[in-house]
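Incomplete set of chains, arranged as in the complex.
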Amino acid sequence: MAVSLGELAVRFGCELRGDPETCVEHVATLLGADARSLAFLANPRYKPQLATTLAAAVVLDAASAKHCRVSALICQNPYVTYARIAGVLHPKPQAQPGMHPSAIVAASARIDPTAHVGALCVVGERVVVGPRTVVGVQSLLDDDVMLAEDVYLVARVTLCRSVEIGARTVVQPGVVIGGDGFGFAPERGRWVKVPQVGTVRIGPDVEIGANTTIDRGAVDDTIIEEGVKLDNLIQVAHNVHIGAHSVIAACTGISGSTTIGKRCMIGGGVGFGGHLTIVDDVVITGTTMVSHSIMERGVYSSGIPLEKASTWRRMVGRFKRLERLDARLKKLEGAAGAPHDQEEDDD
Amino acid sequence: MAVSLGELAVRFGCELRGDPETCVEHVATLLGADARSLAFLANPRYKPQLATTLAAAVVLDAASAKHCRVSALICQNPYVTYARIAGVLHPKPQAQPGMHPSAIVAASARIDPTAHVGALCVVGERVVVGPRTVVGVQSLLDDDVMLAEDVYLVARVTLCRSVEIGARTVVQPGVVIGGDGFGFAPERGRWVKVPQVGTVRIGPDVEIGANTTIDRGAVDDTIIEEGVKLDNLIQVAHNVHIGAHSVIAACTGISGSTTIGKRCMIGGGVGFGGHLTIVDDVVITGTTMVSHSIMERGVYSSGIPLEKASTWRRMVGRFKRLERLDARLKKLEGAAGAPHDQEEDDD
C-alpha cells in the first residue's frame, strides 16, 4: 500500500519536513531502506545510520531531525508513531465474515455474523464469538468459551471450556488456555487429582505469545487483566493474577496463586514461586529466581552473568568454601583480639 | 449437581456435623462460598476464614472442626476428601462412545466401541484405543499407538508412532509425545541425524501438562512409570526414565538418559544434565541446576533468591572477586604466622 508523507503527517500528528507528495510503500530499517521505504529512529545507537540511509523518509524526534538528510516525520514518540504507520502500510490480513465450511460449530454457539471462523476449527456448545472476531485456522473453542469483539486468534489456539477473552486481545499459535491446573492431593504415597473447577478470564488488549500455557483455576479463576503482554513459552499456573499493562518476556514460569501487580516488567526465564505477591511497578531482570514476595517497587535481580568456564569453576569452588573462609577470618580476628561478629552465626 | 451432606458423609467416610438433608451444588473457597457451596480447609493459613464463611458445609479435620460455625464433614485428609467430592459435584464432561464423523481413522485401527474419538482426529494404522478412552478433538495418534482403558486425551494431543499410554492417564492439550530425540553425530563440522528408533511408554495414572514434550528413545524407550505427574512446558529427553509417583513442576528440563527415582518431588524450572541418576524420594527446589547424580535422599537446591538490582550487582561483583579476597586473607594469615590452608588451592 502506497501512502503519501502528507497524509501520514496529518493522520499521525507529525511535523513533515519534505515533499508531502512523496509516497512510501513499506517500512524498513535505516540500513535496509530504499526509495519506497519509511524508516524510523527510536534507539540513539542507530543515529549514525541517518547519514547514509536511502529511505524516502524517517520517523524521528525533533532532536534527531537535524541529522536527517532525507524527508522527516517529526514527532514526540517516534517508536509509537512508527508502530501506527507500520500498521497502515502493512495491514493485518483481513478475514472474511462467516464460517469456513470445514469448521465444526455446535448449533448452540452464537457466532456474530461479522466474525470469521477459519478452516477446521471446532466450536463447542454455547460458545459466544463477538463482532469482527477472527478464530484462526484449526482453533478449538471448547464449550462455553466467550470471545468479545475484535479478538484475533491467529491460528491453532486451544481454549478449554468456559475461558473468556476480552476485546482486541491477540493470541498467537499453539497457545493453550484453560488446561487443568497442577493440583494433586497426597494420599499414602500416591497423588489424587484435584478437579480444577475454575476457569481463565483474560481482559481486553492482551497479547499472548506462541505455545504459552495458562491454566484454569482450581476453585476461583486465573486472571489476566487488560493490556498485559505475554511472550512465547510462558507458564501461568492456576489462580495466578497478572495486573493490567504488565509485560512478561519468554520462558518465564509463574507458580500457582501468585499475584503480579500492574505495569510490572518481567524479563525472560524468570521463575516465580507460588502464593507470592508482587506489587505494582516492579521490574525483574531476566533469569531471576523470585522465591519471596516483593512489597516495594524497584528493580530486582538474581542471575549471575557468565564467565569462561575455567574461571567460573574456580569461582564456584570459592563460593562453596565461603564457610571455611569465614572461619579463617574469625581465627585471625580472634588472634587480633577483634570482637566476634555475632550475626555471622545466625543461619 | 446437588448432593446431600448425608450422602457425601456416607460415601466418603466423613463424620457429619450438621443437617444430612442440606444439599451442596458446587465447591468454593471459604471466602467465595455461598449457601449452596462446599468449601474445605487443608492449609492452616486459611483457618481464620472459618469464622466468616457462608459455605453450606466445610470439609476439614477434627482439630479444625471446633472452629467451624457451619456444617462440617470431618475426615483425616480433608484435601483428598475434598478432591473426591469435587469430582462428584463437577464431573468431567462425558464423551459419547463412538467416532465423530470428521475423524479420519485407519481401517486397521481397533477402537473399542465404548471409546470416543473426537472431531478432526487422525488415527493411524494398527492403533489400539481401549475401553472408555477419550481421544479429544484434533488429536493425532500416529501408526501403532496404543492407548489402554480410560485414558483421557483432553484435546489436540500428538502421539507419534508406537507410543503407549497406560490406563487412566490424562494428557492436556498441546502435548507432543514421541517426537525424535535430539541425537546427532558430529562429522567434519556437520551433524548427522541419528535415527531415533525407540518409543515412549507411559504408565497408568500419569498426568501430563499442556505443551509438555516427551521424546522417543534413541534405541531403547523413554519411560514414565505409573502415577507420575508432569506439569506444563516440561521437556523430557530421549531415554529418560521417571520413577513411579514422582511429580515435576512446570518449565523443568530433563536431559537424555537421566533416571529419576520414585516419589521424587521436583520444583519448577529445574535443569537436569544428561546420564544422571537421582535416587528415590529426592526433593529438588525450583530453578535448581542438577549437574551431577544424587545418590542420597534429601532436599537439594541451587537457586539464589533475588535482591534489589543495585544490591545484587554489588554481590555479584564481590562473588567475582572472591579469589582476590582469599589472597588478601592468605597474606594476613602469613603475616600473622597462621598455617597455610592447603585445601584452598585444590581447584
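Labels for the chains are A and B, by order of writing; each one numbers its residues from 1.
Please note the rule applied: a residue touches a chain if its C-beta (ideal position, glycine included) is under 8 Å from a C-beta of that chain, and two chains touch if they have at least 3 such contacts.
Owing to the predicted nature of the structure, the values given are computational and were not obtained by experimental measurement.
K.L.:
Count all the copies in this homomeric complex, not only the 2 that are shown.
P.N.:
3
Simple rule for what comes next: only the chains that are shown with their structure count from here on.
K.L.:
Report the inter-centroid distance (CA atoms only) between subunit A and subunit B in whole Å.
P.N.:
Going by mean C-alpha positions, subunit A sits 25 Å from subunit B.
K.L.:
Along subunit B, where are the residues that touch subunit A in the complex?
P.N.:
For this pair, the touching residues of subunit B are 26-29, 32, 42, 77, 79-80, 82-84, 86-87, 90, 92-93, 100, 102, 118-120, 137-138, 154-156, 170, 172-174, 205, 207, 209-211, 227, 229, 231-233, 245, 247, 249-251, 263, 268-269, 286-287, 303-310, 312-313, 316, 319-320, 322-323, 325-326, 329, 332-333, 336, 338, 341, 343-344, 347.
K.L.:
Any idea which subunit A residues touch subunit B in the complex?
P.N.:
Contact set of subunit A toward subunit B: 104, 120, 122, 138, 140, 142-143, 158, 160-161, 174, 176, 179-180, 182-187, 189-195, 197, 211, 213, 215, 219-220, 233, 235, 237, 251, 253, 255, 269, 271, 273, 283-285, 288-292, 294, 298-302, 304-305, 307, 313-315, 317-319, 321-322, 324-325, 328-329, 331-332, 335-336.
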